[in-house]
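A short write-up of the structure that comes next.
A single protein chain has been omitted; all remaining protein chains appear in their positions.
Showing chain A:
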Amino acid sequence: MDGRHQKQKNKYSIIVPTYNERLNIGLIVYLIFKHLGDADFEIIIVDDGSPDGTQDVVKQLQQVYGEDRILLRARPRKLGLGTAYIHGMKHASGNFVVIMDADLSHHPKYLPNFIRKQSETGADIVTGTRYVKGGGVHGWNLMRKLTSRGANVLAQTLLWPGVSDLTGSFRLYRKSVLEDIISCCVSKGYVFQMEMIVRASRKGYHIEEVPITFVDRVFGSSKLGGSEIVEYLKGLAYLLVTT
């Protein structure tokens, strides 16, 4: 086991799935380098054939920061979030994997908190939560908050997962843990995130939480409708029966 007799240098692979994030990807990379200056890390950008020139910007960023620190692992088209993580993980050389969104709703300034919490507790997973003191959201109207609260209360009541933010996708995983969990997850969308953390909890992995803030999308738009709610309820029923 690492860290038993000598502090093994940890390496972090940050997987960022992108689709039409040309305006955001440079900002996120800059902020990651700003806040993780002294850590050993790489950024793996899994782009699903963005037509807006995202990959061109990534190549420019490679010139600035180095091709050993920014890896572009493109895919021909949109193939789903779960397979994006799997694809990114295949190219990950770090022993820890961070998963975050590219649209700046996840601020890289929390990465040192994730790393510190993992180092202090030896956790297998550190998940960002918006629903505790120190966390929060901005840009959400009442309906969005109501939907979020309702969904969370329902999931907490049925699944008893042991974490307060089930649908958040800003997390740090031990690479072996992520490989184990992701191989048995089949859901899509943010039900996928819920399935990941619930399965991890059922398998007895050590999960810690770090408060994060969620500022709604700076560029681009978000979607939430009736079909999303139906998909969520289906995912909840599936998780209830299979975990």
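By definition in this document, a contact is a pair of C-beta atoms (placed from the backbone, for glycine too) under 8 Å apart; a residue touches a chain by one contact, two chains touch by 3 or more; residues count from 1.
In this section, contacts and distances are computed from a predicted model.
For the chain that does not appear here, its UniProt entry gives the protein name "Dolichol-phosphate mannosyltransferase subunit 3", which is one of "uracil phosphoribosyltransferase", "Dolichol-phosphate mannosyltransferase subunit 3", "Ubiquitin-conjugating enzyme E2 G2" or "WD repeat-containing protein 72". Among A:Ile86, A:Leu104 or A:Ile207, only A:Leu104 touches the chain left out of the display. Where chain A meets the chain that is not shown, the touching residues are 23, 26-27, 30-31, 53, 56-57, 60-61, 63-64, 104, 107, 130-140, 145-146, 149-150, 152-154, 157-160, 202, 213, 215, 218, 240-243.
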